[in-house]
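Here it is, the structure in full.
In this view, the complex is presented without one of its protein chains, the others remaining in place.
Up next, subunit A:
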Amino acid sequence: MASADVDVGTELSLGLPGGGAEAAKQAAKRGFEDTIDLKLKLPTAGMEEAAAGKPEPAAEKAKRPAEAAAADAEKSPAPKAQAVGWPPVRSYRRNVMTVQSVKSKKEEEPEKQQPAANAGGNSSAFVKVSMDGAPYLRKVDLKMYNSYKDLSIALKKLFSTFTTGNNMNEGKLVDPVSGADVVTTYEDKDGDWMLVGDVPWEMFVESCKRLRIMKSSEAIGLAPRAKDKCKNKS
(Lines give C-alpha, C1' and ligand atoms only; values in the text may rest on other atoms or scores of the structure.)
Protein backbone atom coordinates (compact mmCIF):
# COMPACT_ATOMS: atom_id res chain seq x y z
CA MET A 1 0.00 0.00 0.00
CA ALA A 2 1.48 3.29 -0.92
CA SER A 3 2.09 4.79 2.47
CA ALA A 4 2.02 8.17 0.97
CA ASP A 5 4.45 10.50 2.47
CA VAL A 6 2.87 13.35 0.72
CA ASP A 7 5.45 15.63 2.17
CA VAL A 8 8.53 14.09 0.66
CA GLY A 9 11.22 16.58 1.30
CA THR A 10 8.87 19.26 2.46
CA GLU A 11 9.95 19.97 5.96
CA LEU A 12 8.42 22.72 7.90
CA SER A 13 10.02 24.55 10.68
CA LEU A 14 7.36 25.55 13.12
CA GLY A 15 10.01 26.08 15.74
CA LEU A 16 9.46 22.62 17.17
CA PRO A 17 12.62 21.64 18.96
CA GLY A 18 11.29 18.29 20.03
CA GLY A 19 12.49 14.98 18.78
CA GLY A 20 16.04 15.33 19.86
CA ALA A 21 18.73 17.90 19.47
CA GLU A 22 19.81 16.63 16.11
CA ALA A 23 16.38 16.90 14.65
CA ALA A 24 16.08 20.30 16.17
CA LYS A 25 19.13 21.55 14.34
CA GLN A 26 17.88 20.21 11.08
CA ALA A 27 14.44 21.56 11.67
CA ALA A 28 15.91 24.99 11.51
CA LYS A 29 17.38 24.35 8.09
CA ARG A 30 14.59 22.55 6.39
CA GLY A 31 13.00 24.14 3.46
CA PHE A 32 9.44 25.22 3.17
CA GLU A 33 9.58 23.95 -0.32
CA ASP A 34 5.97 23.24 -0.59
CA THR A 35 5.02 26.83 -1.00
CA ILE A 36 7.91 28.13 -2.97
CA ASP A 37 6.76 29.18 -6.33
CA LEU A 38 9.70 28.79 -8.60
CA LYS A 39 9.18 30.91 -11.60
CA LEU A 40 10.46 29.67 -14.90
CA LYS A 41 12.21 26.70 -13.46
CA LEU A 42 12.59 24.54 -16.52
CA PRO A 43 14.59 21.42 -15.85
CA THR A 44 14.56 19.84 -19.29
CA ALA A 45 17.03 20.82 -21.91
CA GLY A 46 14.63 20.91 -24.80
CA MET A 47 12.94 24.06 -23.67
CA GLU A 48 13.97 27.32 -25.09
CA GLU A 49 14.28 29.69 -22.23
CA ALA A 50 14.51 33.28 -23.18
CA ALA A 51 17.00 34.76 -20.76
CA ALA A 52 15.31 34.90 -17.45
CA GLY A 53 15.96 38.54 -16.84
CA LYS A 54 15.51 38.36 -13.15
CA PRO A 55 17.68 36.38 -10.80
CA GLU A 56 16.05 33.56 -8.94
CA PRO A 57 16.76 34.10 -5.29
CA ALA A 58 13.92 31.84 -4.37
CA ALA A 59 15.52 28.97 -6.21
CA GLU A 60 18.82 29.55 -4.50
CA LYS A 61 17.33 29.62 -1.08
CA ALA A 62 15.23 26.62 -1.82
CA LYS A 63 18.23 24.59 -2.83
CA ARG A 64 20.13 25.19 0.36
CA PRO A 65 17.42 23.94 2.68
CA ALA A 66 16.75 21.10 0.30
CA GLU A 67 20.35 19.98 0.60
CA ALA A 68 20.21 20.24 4.34
CA ALA A 69 17.10 18.14 4.39
CA ALA A 70 18.85 15.53 2.36
CA ALA A 71 21.21 15.03 5.26
CA ASP A 72 18.33 13.77 7.31
CA ALA A 73 18.51 10.04 7.21
CA GLU A 74 14.81 9.65 7.81
CA LYS A 75 13.87 11.35 4.61
CA SER A 76 14.22 10.24 1.02
CA PRO A 77 16.54 12.37 -1.11
CA ALA A 78 15.18 15.88 -1.30
CA PRO A 79 13.36 16.60 -4.54
CA LYS A 80 13.43 19.93 -6.28
CA ALA A 81 11.21 22.50 -4.72
CA GLN A 82 7.53 22.19 -5.40
CA ALA A 83 5.38 24.86 -6.92
CA VAL A 84 2.36 26.23 -5.10
CA GLY A 85 -0.82 24.47 -6.03
CA TRP A 86 0.85 21.97 -8.32
CA PRO A 87 -0.24 19.33 -9.12
CA PRO A 88 -3.70 20.87 -9.21
CA VAL A 89 -5.39 18.88 -6.52
CA ARG A 90 -7.88 20.84 -4.48
CA SER A 91 -6.78 21.70 -0.96
CA TYR A 92 -9.95 20.07 0.32
CA ARG A 93 -8.80 16.77 -1.12
CA ARG A 94 -5.23 17.28 0.04
CA ASN A 95 -6.40 17.87 3.58
CA VAL A 96 -8.51 14.74 3.59
CA MET A 97 -5.71 12.64 2.17
CA THR A 98 -3.18 14.05 4.63
CA VAL A 99 -5.27 13.02 7.57
CA GLN A 100 -5.74 9.60 6.03
CA SER A 101 -2.09 9.06 5.27
CA VAL A 102 -1.05 9.91 8.80
CA LYS A 103 -3.63 7.52 10.11
CA SER A 104 -2.54 4.69 7.86
CA LYS A 105 1.07 5.17 8.86
CA LYS A 106 0.04 4.85 12.45
CA GLU A 107 -1.73 1.61 11.75
CA GLU A 108 1.36 0.19 10.18
CA GLU A 109 3.27 0.57 13.41
CA PRO A 110 2.19 -2.41 15.44
CA GLU A 111 3.91 -1.43 18.64
CA LYS A 112 1.69 1.57 19.06
CA GLN A 113 -1.80 0.97 20.32
CA GLN A 114 -4.20 3.43 18.78
CA PRO A 115 -7.31 3.55 20.90
CA ALA A 116 -8.69 6.50 19.05
CA ALA A 117 -7.94 5.62 15.49
CA ASN A 118 -11.48 4.78 14.55
CA ALA A 119 -14.50 6.40 13.05
CA GLY A 120 -16.45 6.49 16.31
CA GLY A 121 -14.11 9.10 17.63
CA ASN A 122 -14.89 8.19 21.18
CA SER A 123 -11.44 9.10 22.34
CA SER A 124 -10.15 12.13 20.61
CA ALA A 125 -8.22 15.16 21.69
CA PHE A 126 -9.43 18.05 19.64
CA VAL A 127 -7.64 21.28 20.31
CA LYS A 128 -8.05 24.61 18.66
CA VAL A 129 -5.18 25.97 16.65
CA SER A 130 -4.88 29.65 16.03
CA MET A 131 -2.30 31.36 13.95
CA ASP A 132 -1.66 35.03 14.41
CA GLY A 133 -2.80 36.81 11.34
CA ALA A 134 -4.91 34.00 9.99
CA PRO A 135 -8.58 34.86 9.58
CA TYR A 136 -9.96 31.84 11.39
CA LEU A 137 -9.16 29.01 13.75
CA ARG A 138 -8.60 25.41 12.94
CA LYS A 139 -9.03 22.31 15.03
CA VAL A 140 -6.85 19.24 15.15
CA ASP A 141 -7.23 15.95 16.92
CA LEU A 142 -3.90 15.34 18.64
CA LYS A 143 -4.62 11.65 18.97
CA MET A 144 -4.34 11.33 15.23
CA TYR A 145 -0.64 11.94 15.34
CA ASN A 146 2.29 10.05 16.72
CA SER A 147 4.91 12.65 16.98
CA TYR A 148 5.72 16.30 16.76
CA LYS A 149 6.81 15.69 13.22
CA ASP A 150 3.38 14.42 12.19
CA LEU A 151 1.74 17.33 13.90
CA SER A 152 4.08 19.72 12.20
CA ILE A 153 3.20 18.29 8.82
CA ALA A 154 -0.49 18.52 9.50
CA LEU A 155 -0.30 22.07 10.78
CA LYS A 156 1.62 23.13 7.76
CA LYS A 157 -1.04 21.64 5.55
CA LEU A 158 -3.78 23.31 7.47
CA PHE A 159 -2.27 26.72 7.29
CA SER A 160 -0.73 26.45 3.88
CA THR A 161 -3.39 28.70 2.45
CA PHE A 162 -2.08 31.50 4.58
CA THR A 163 1.48 31.13 3.61
CA THR A 164 1.56 31.33 -0.15
CA GLY A 165 4.44 33.26 -1.44
CA ASN A 166 6.54 33.04 1.68
CA ASN A 167 9.44 31.94 -0.35
CA MET A 168 11.94 34.36 1.00
CA ASN A 169 12.21 33.03 4.47
CA GLU A 170 14.22 29.91 4.03
CA GLY A 171 11.66 27.44 4.96
CA LYS A 172 10.13 28.77 8.10
CA LEU A 173 6.46 29.16 8.49
CA VAL A 174 5.97 32.85 8.56
CA ASP A 175 3.35 35.20 9.70
CA PRO A 176 1.36 36.12 6.62
CA VAL A 177 1.15 39.76 7.47
CA SER A 178 4.54 40.72 8.76
CA GLY A 179 6.73 38.01 7.37
CA ALA A 180 8.33 37.32 10.73
CA ASP A 181 9.31 33.86 11.87
CA VAL A 182 6.77 32.06 13.97
CA VAL A 183 6.85 29.42 16.62
CA THR A 184 4.21 27.06 17.88
CA THR A 185 3.11 27.29 21.47
CA TYR A 186 0.48 25.56 23.51
CA GLU A 187 -1.61 26.17 26.55
CA ASP A 188 -1.41 23.37 29.05
CA LYS A 189 -3.77 22.17 31.73
CA ASP A 190 -2.47 24.75 34.16
CA GLY A 191 -3.20 27.55 31.78
CA ASP A 192 0.43 28.26 31.03
CA TRP A 193 1.73 28.87 27.57
CA MET A 194 4.70 26.76 26.59
CA LEU A 195 6.79 26.10 23.55
CA VAL A 196 5.75 23.02 21.72
CA GLY A 197 8.30 20.28 21.63
CA ASP A 198 9.91 20.33 25.02
CA VAL A 199 8.12 17.41 26.59
CA PRO A 200 7.64 13.84 25.41
CA TRP A 201 4.88 13.52 22.87
CA GLU A 202 2.46 11.56 24.99
CA MET A 203 2.77 14.00 27.83
CA PHE A 204 2.16 16.81 25.43
CA VAL A 205 -1.03 15.24 24.11
CA GLU A 206 -2.32 14.77 27.63
CA SER A 207 -1.70 18.28 28.72
CA CYS A 208 -2.26 20.38 25.64
CA LYS A 209 -5.49 22.36 25.62
CA ARG A 210 -4.94 24.60 22.67
CA LEU A 211 -2.26 25.61 20.21
CA ARG A 212 -1.16 28.97 19.01
CA ILE A 213 1.25 29.84 16.29
CA MET A 214 2.76 33.19 17.07
CA LYS A 215 5.62 35.42 16.12
CA SER A 216 8.98 34.33 17.49
CA SER A 217 9.47 37.71 19.06
CA GLU A 218 6.45 37.21 21.26
CA ALA A 219 7.51 33.80 22.40
CA ILE A 220 10.70 34.77 24.17
CA GLY A 221 10.76 33.58 27.72
CA LEU A 222 8.56 30.57 27.30
CA ALA A 223 11.19 27.91 26.92
CA PRO A 224 12.75 28.13 30.36
CA ARG A 225 9.38 27.71 31.99
CA ALA A 226 8.70 24.55 30.08
CA LYS A 227 11.94 23.05 31.25
CA ASP A 228 11.21 24.06 34.80
CA LYS A 229 7.85 22.43 34.69
CA CYS A 230 9.37 19.27 33.34
CA LYS A 231 11.78 19.16 36.19
CA ASN A 232 9.02 19.70 38.70
CA LYS A 233 6.84 16.97 37.28
CA SER A 234 9.52 14.34 36.95
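Convention: contacts are C-beta pairs under 8 Å (C-beta built on N, C-alpha and C of every residue); 3 or more make two chains touch, one makes a residue touch a chain; residues count from 1.
To be clear about the criterion, contacts and distances are computed from a predicted model.
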Request  = Identify the UniProt protein name of the omitted chain, choosing among "F-box protein FBX14", "AB hydrolase-1 domain-containing protein", "Sorting nexin-30" or "Interleukin 6 signal transducer".
outcome  = "F-box protein FBX14"
Remark   = Touching the hidden chain, out of A:Ala83, A:Ala125 or A:Val205, is A:Ala83
Key: Contact footprint on subunit A, counting only the chain that is left out   = 1-2, 4-6, 8-10, 35, 37, 39-44, 46-50, 54, 79-80, 82-94, 96-97, 100-101, 103-104, 118-122, 124, 128, 134-139, 160-162, 164-166, 168, 174, 176-179
